[in-house]
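As C-alpha cells, the structure follows; a few thoughts come after it.
What you see is the complex with one protein chain gone and the rest in place.
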Amino acid sequence: MSVYITRENKVLIQGMTGQEGSYWTRHMRDLGTNVVFGVTPGKEGQDVDGVPVFHSIVNGIKAFEADTAMLFVPPKFTKDAVFEALDAGIKKIVTVAEGVPLQEMLQIRKAALSCGAMVLGGNTSGVISAGEAMLGMFPYWIDRVYKPGTIGVMTRSGSLTNEVTAEVVKAGFGLSTLIGVGGDQVPFTRFVEVLPLYQADPGTKAVVMVGELGGSMEEEVAEAIAAGFFTKPLVAFIGGRTAPEGKRMGHAGAIAGGGRGTAKGKVELLEKAGAGVAKRPSEVGPLLRQALGT
Amino acid sequence: MSVYITRENKVLIQGMTGQEGSYWTRHMRDLGTNVVFGVTPGKEGQDVDGVPVFHSIVNGIKAFEADTAMLFVPPKFTKDAVFEALDAGIKKIVTVAEGVPLQEMLQIRKAALSCGAMVLGGNTSGVISAGEAMLGMFPYWIDRVYKPGTIGVMTRSGSLTNEVTAEVVKAGFGLSTLIGVGGDQVPFTRFVEVLPLYQADPGTKAVVMVGELGGSMEEEVAEAIAAGFFTKPLVAFIGGRTAPEGKRMGHAGAIAGGGRGTAKGKVELLEKAGAGVAKRPSEVGPLLRQALGT
Amino acid sequence: MKLFEYQAKEAFAAAGIPVPKSRLVTDPAQARAAADELGGHCVVKAQVLTGGRGKAGLIKLAGSAAEAEALSASLLGETRQIITRLLIEEAVDFKREVYLSITVDAVAGKALIMASADGGVDIEHLAATAPEKIARVLVDLDQGLQAFQIKNVVFALGLAGGETGKQAAAVVKNLYAVFRKHDAELAEINPLFVTADGSVVAGDGKLIIDDNSLSRQAGYELTREHFDSDTEFEAAQDGIPYLQFDGDISLMCAGAGLTTTVFDLINYEGGSVANYLEFGGPNYRRAKRAMELCLKNDCKVLLVVTFGTIARADVMAEGVVEAMNELKPRVPIITCIRGTNEEEATATLRKAGLEPMFDTEEAVRKAVALCAGGKS
Partner (left out) sequence: MKLFEYQAKEAFAAAGIPVPKSRLVTDPAQARAAADELGGHCVVKAQVLTGGRGKAGLIKLAGSAAEAEALSASLLGETRQIITRLLIEEAVDFKREVYLSITVDAVAGKALIMASADGGVDIEHLAATAPEKIARVLVDLDQGLQAFQIKNVVFALGLAGGETGKQAAAVVKNLYAVFRKHDAELAEINPLFVTADGSVVAGDGKLIIDDNSLSRQAGYELTREHFDSDTEFEAAQDGIPYLQFDGDISLMCAGAGLTTTVFDLINYEGGSVANYLEFGGPNYRRAKRAMELCLKNDCKVLLVVTFGTIARADVMAEGVVEAMNELKPRVPIITCIRGTNEEEATATLRKAGLEPMFDTEEAVRKAVALCAGGKS
C-alpha cells in the first residue's frame, strides 16, 4: 500500500515544458504516475509526449480533474506556483526547487496550513510509492534501495536516505512510501504532519525517520509518539551526532541552536518516547527486525 | 436554549474602559453575560465594576480563560482588534462598530474564515439569547420584543428587527437567540453560516430571517434550504421589495446589482426552496404558526 | 463616493496606467483651445456620474477644434442634467476594446478582478447572457496580487504575449495598486483600448471610493453632481441619509431597514413617498434637522416611524415635539415611536397634542388615507 501518491492520483505538472520538467515528467510516467496535464504560460495547445499543456491551472482544470501538483519551477517562482496550485484547490503539492527565499518559505508554509494542503519540499527529491508511482526526481527503481514493502520512510536528506533505505532493504524489508520533506530550514510539511498518513495506512507496518541535527522536527515526532498519536514502530537515524556545535554542516536546516536542534537532544527524546534510534545506518535494519518481531 | 452566547461563555471586552465600553459592559452583565476581563492598552491593573483590565488579550488570558470577545472599538481600529482576538485563538467575536473601511472588512472576513472563527458584525447591535445573556448594545429586555422562546432570528437590521420580532412575540412565540450579522456590505459572518447553529440547537424550532435587498445572503439561505442543509421551518421578511433600482436605500449592504441582490429575486428563490416569505411584518407571526402547526 | 472620469484617470495616470492626453475644461472657449492643442480630432466627454454616457449622447466625437467648441457649448447647456465640466481628450485609434475591473467579493473576503476580451458598452449585456466570457480572479488582500493571477487576467483579456502582453500586465498590476491605495469599492477600465500599434490605453475610468475610508483619501469632495437633487446634496453634507421621490408622504424614520420597509408598506397601500429620510443611529438626536429636510418637500403628511433600543424612544419623541414647535409644519404628523422608554415617549407626544400610534402598518394606512383626503 502507498500513501500520498498512488496510480489513482491525477497529477498536473507546473513547468512541464522546461528541460527539467519534460525530463522528469517522462520518468514519472515511466514509473507509473498518472500525469493529466502540464502548465506553462504561453504554451497552451502544445503537448509533451501526448500530455496536454495549458497556460494556467485554472484553464487545465476546466478540462481535466487534478488532485496533485508537481512543480518544476525555479526557486524564485516557487511561491507563485505553489500559490497558484493552492488557489485552484490542489491539496497535494510537491516542489523540488532548492534555494527558495527563506521568507517566501514562511509564506508558503503558512498558506499551505491555511488551506489544509500538504506541500512537500522545497529542496526534496520528492516522494516514491515503491513500485507504484513517483513524484519528483527519481530516475528509476534502484532495486537495492526502493524495493516495495511495508516500511514508510520519511526524510530530510537525499543521498543519506539511499544509504539508510539500502539498509532497510538489506534487512529483508521494502518500502511502502518514501516521503522527502526536504532539507530546507522551513519544510512546508513537517515529519509530525506526515505521521498520520503512515498511521492510517494498513500497508505500512513501521516507519523509518531519517533526521539530522538542526530544527525541531525530530523532537516533535518524539512528542507525538509519547502522546500516543503515533503507535506503529518507528526507527530513527539522526545524522550529526558528533558535529561540533555552531558549525554549519551542509544545508540551512542543520543549524544547531537553542534548546532544541542538537542531535543528542533528539536522540534522547526519541529513545525516551520508545522509538528505536540507530547510531549507524547499518543498525536500522536490525532495529526494524527487533521492533517488528521478525 | 441558546446559541452563540450563553451564561457559560467567558467573555472578554476589548475597549472596556471607554465610555461606550464601560456603559455596555454594565448592561451586558446586568443581562446575564459572564464578563471575565477587559482589555485597554495602558490600563492593566484597573477594573470596571470589579472586572479586571489588561493591556492586551495575551496578558488577560494568562490569568483568565476566555472564549468570546466583544469589541467596543472605533471602526478604524476594528481590524486590529479583531486580529488580536483571532491571534489569541478566540473563535467568537462580536464587533458593533459602523464605518469599518471596506477593504479592511474583506481582510477581517478572510482572516475569520482562515481561523474558523465566527465574527459577527460590523454595524450590528449584537446578539441576544433572550432572558439569558447578551453581547452588544441592548439596554434591557423589552418584553414585547425579546421574550424567551423557540424562534431563532437572524438579521441584517436594527429597528426593523424589533418591528419583526415584536410580531413574533405578538403571535405567541419567543426568541431563542437573535443574531445580528450587521448591515455592512461585507458581513463577517453570513446568514448561511449562522444556520447550522440553529439547525443543531434543539431549543430552536424555527428561524426568522430579516433580510433586505442587496447582497446575496438571502439567496444563499434559499440554496441551503433547497440543498437540505437546513431543515427547520424558516420564515423570511425581505425589505425593499418596492425599492426603485439603483437608488441607495440606507446602508451600503443594500445596493441592488448584478443578477443577485434584488428583493424580488430573493423572495422567488426562498419561496421556491419552501421558506415562508412574509410581505409585511405582520405576516411573520401567522406564517410561523402555519409552519409550526400551532 | 464616485469619482468623475477625469479624477479616476488622474489616479490611473499617477499609478502608471496609460491614459489618453486630455484637458479638463469648463467653457466652450477652453474646449476649443484644448482641442487645438490635441490636434483638433478629439472626444468631448461630459463629466457626469451617471452610466451610459455614450448612449445618452454625453460623449461626442469632434473632427476639429471648432466642432469641439460647438459640442461643448451644447453639452454645457444641457438642461436635463447638471454638467459643469468637460474632458477634451485625444481620439484614440483603437482596434480592440477589452474590459477590466476590480471590486470586492463579500463572500470570499477578497478583491475580485473581472476581465473580458469583449469590452465596451455592452459589457452588462455580456454579463447577463454569457457570464463565462468574463473571467473572475479573487485576490487575497493580505497576500496581494500574485504573478500567476496577473497572467491569468492577461490571458482572459486575450492580450498575452509580446509588448501588448507586458503593457496589459502592467495595467492589471497598477489598477490593483489604485484599488488598494484609493480604498476603492470599484476600479474599472471599460473600455481598455488596444491601439493599432499594440499599445494599451484606458479609454474610460471609473473609481468609487469607499465612503468609510474617505477620511484618509484626501482631495476628493462631494459636489452637487453626485446627487439627483439639492436636498439630497444638503442632507449628505449633514450626514443624514436622504433620497428624493415625488410622492405625498414624507418619511422621517429611524433605521435603514425599517425605513425601507415603511417605504414598501406605503406602496402596498397605494400611497406614494415624498422622501426617504433616516435619522437613526448617530442622528437620533437630530430630529429638528431631519424634519427641516422633510418639510422641503411638497408633502401631504409627515410619517415618523421608529423602533429603537439605543436610539431611545423618549429622546426621539422629545426631538420630534421640539422640531414641531419650532418649525410649525403645515402638514399633519403621524408618529409610531417605540422601543426604549416608550412610555415616556408616548406621554411626551400626547402632551404635544399628537395621537401616538404603536403599529407600523396601521400608521402607514392612516398616512395613506390622509393623503387620499381622509381625516387625521
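Each chain carries a letter (A, B and C) given by its place in the written order, and its residues are counted from 1.
The rule we apply is simple: a contact is a pair of C-beta atoms (placed from the backbone, for glycine too) under 8 Å apart; a residue touches a chain by one contact, two chains touch by 3 or more.
The structure displayed is predicted, hence computed values, not measured ones.
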What chains on display are touched by the one that is not shown? A, B, C
One chain is left out of this view; which of A:Leu106, A:Ala226 or A:Leu292 touches it in the full complex? A:Leu106
Touch as defined at the start, partner being the missing chain; which of A:Asn59, A:Thr150, A:Gln199 or A:Ser282 qualifies? A:Ser282
Specify the residue from the set A:Phe37, A:Phe54 or A:Phe138 that touches the hidden chain. A:Phe138
By the contact criterion defined above, which parts of chain C meet the unshown chain? Give residue numbers in ascending order. 140, 142-144
Mind pulling the chain B residues that touch the left-out chain? 41-42, 55-56, 58-59, 77, 80-81, 83-84, 87, 107, 111
With the missing chain put back, which residues of chain A would touch it? List them for me. 75, 98-103, 105-113, 125, 137-140, 142, 155-163, 166, 183, 185-187, 190, 210, 212-213, 215-216, 220, 237, 239-243, 247-252, 254, 258-259, 279-282
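The working rule: only the chains that are shown with their structure count from here on.
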Quick check of your reading of the touch definition: is the inter-chain graph here a line, ring, star, complete or other? line
Compare the CA centroid of chain B with every other chain's and tell me the farthest one. A
Express in whole angstrom the distance between the two chain centres, defined as the mean CA positions of chain B and chain C. 28
As a quick test, compute the distance in whole Å between the mean CA positions of chain A and chain B. 45
